[in-house]
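The complex appears here without one of its protein chains, the remainder shown in place.
Up next, chain A:
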Amino acid sequence: DKASRTDIAAPTCGSNLVVNDLEKPRKKELASSHRTIDISSKQRLCLLPIIQSITQPPSDKVEEHDPLSQSTHTDCTEDQGHTLSPPKLPYMERYRAHTSKQSPLLWAEEASSKASAKVPVLCKTPDSHKHSARDRNTASLVCKSWYRVEALTRSELFIGNCYAVSPARATARFTRVRALHLKGRPRFADFNLMPPDWGAHFNPWVLAFAKACPWLEKVYLKRMSVTDDDLATLAESFLGFKELVLVCCDGFGTSGLAIFVSKCRQLKVLDLIESEVSDDETDWILCFPEGESHLESLIFDCVECPINFEALERLVARSPSLKKLKLNRYVSIGQLYRLMVQAPQLTHLGTGSFSPSEIAGQGDQEPDYVTAFAACKSLVCLSGFREIIPDYLPAIYPICANLTSLNFSYANITAEQLKPIISNCHKLQVFWVLDSICDEGLQAVAATCKELRELRVFPVDAREDSDGPVSEVGFQAISEGCRKLQSILYFCQRMTNAAVIAMSINCPDLVVFRLCIMGRHRPDHVTGEPMDDGFGAIVMNCKKLTRLAVSGLLTDKAFDYIGRYGKLVRTLSVAFAGDSDMALKYVLEGCPQLQKLEIRDSPFGDAALCSGLHHYYNMRFLWMSSCRLTHQGCQQIARAMPRLVVEVIRSADEEEMDVCVQTLYMYRSLEGPRNDAPKFVTIL
């Protein structure tokens, strides 16, 4: 670090050219002297030196200590003829002024530097915040000064595992955060593989941020427990709070929502997605403050309780910026009509029940739904249809041609009902649907939706041995028609290797491949072979693949393929697969990018677990349930890896720990064992 500081303080003549030239070698020097950071290959992160000699009024005081650093500086021997390090405040002001212009460049000055102001610049990317978080993480590793600068300028904080770092540590390092993105429970908890109340409480986070970061504006939570009190704290402690997005969360009810919306006067976004909201019989819609609202997005399709429609109608009427509205199934199609008439500017619409309420009599005049839809010229994303009466489907014909996203995954419709709609959806990129449309419906999709990027086919009847309306036939048709496919989730009862291989060849852009053959251990239903070759082809041919979920009858061979070819795989989901420890070893030894590994009911034991010791610190988590792990084996891991939190989870009513481990959930953490673990969790 000493070296880095003197490097930054290295002499320059103040001329542009010299600094320019110096930047490049210095950058590499820094990189090599500290860590091997592959900056050059990260094309998104480019370093552009901006030459700016910051003129400082000569100050009387000599700042000996950088207020931001934790140690004193070495003296610079070179005399730059410039003033010494500026006091903290002007630095902050300059930063603030610059970013408010919404320039893509962010610059910061090494406040500790006693030399002239050379300014390293990080080029912010237009990519998603996740990518820029990774770039920022990289930049923060270069040297202490960049670490500090990066910490001060990071405005969006993404924490993939809420237990990996404590709220205190996060708020201490990142003091100017505007947006917080937190993820809690592991995904398999969604499928009842873990008792409730495991953890992932938002409470300590909201309290810490309320104290340290009151300028927080946006919170995005996934799989966390949020209480009504937390919602109240959010609304009361963060004056400018603008966006709340809760995905797969629980622990709160309509009374919490009521307090939240009533106090959040700047609210722009309230998105409740697949979350469990308890019905406290509170009229939360009525609690939105009167007067013009700033609402841009209101999504509450998962809220399973009736709402005050008149209040909603008034709210929509006074929300001129509203672009996204997703209604719950308690809103009838007649009510939908009234809302659409108020808000033709919508871009995203969730239609609610899409059926008439019982109140409407037979002889009542039906509103002109077609015209209402036609008036929504900006509509690109359509969902809902929670209790669809297919007779009303023709209403959406006018907007099909504009749709880029269509979610029919709650609409039990047939191929015949789908065809007139889908045949007009030429621009469709995202399509979620139920398997009620059968292979025939998928063929219709394949025929028209040439721009399709993401397809999800859900089962109407989610049981192992039900009839499967979709099969390899529809799957193959999709692969042939939708060549640009990037992401697929497909539930079926039967599949063949041939179809999967075909998709691996036809759709080389696949990034996410999740195939769920619902019968456990089911082989290729034509050849009787295991599904190894199909999945093998996917990892071999789809060179961009980062997420994979496997199913069907699979031997160790499939995992050998994955370890050999799945070099970019970050997330892998395994269930009822493999023959022996070798399978897990192949994956742990072969997949360097593996971050999230979730396994259930597969014959992997302690030896396999040990084969991943070299990699566990690079992973976000490992989940293994109903495998062949023992306490001893897990204990070994815990001993070998002090920065890993190793949780053994049993079912809620089991009193004692058994020799065998029901569920292992382990993750890296800076904080050690958490202090909020329930009784059924043992941290080794």
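Of note:
One rule holds for everything that comes next: a residue touches a chain if its C-beta (ideal position, glycine included) is under 8 Å from a C-beta of that chain, and two chains touch if they have at least 3 such contacts; residues count from 1.
Just so it is clear, contacts and distances are computed from a predicted model.
The chain not displayed here is annotated in its UniProt record as "Auxin-responsive protein", chosen from "Thioredoxin domain-containing protein", "Auxin-responsive protein", "adenine phosphoribosyltransferase" or "AP complex subunit sigma". Of the listed residues A:Leu270, A:Cys302 or A:Ile333, the one in contact with the hidden chain in the full complex is A:Cys302.
Touching the missing chain, out of A:Glu416, A:Glu464 or A:Glu589, is residue A:Glu464. Touch with the chain omitted from the figure is made, among A:Ser626, A:Ser669 or A:Thr682, by A:Ser626. In the full complex, chain A touches the omitted chain through residues 188, 190-193, 197, 228, 248, 253, 255-256, 274, 276, 278-282, 302, 329, 386-387, 409-410, 412, 434, 458-460, 462-465, 491, 516, 518, 520-521, 575-576, 579, 600-603, 626-628, 651, 653-654, 658-660, 662.
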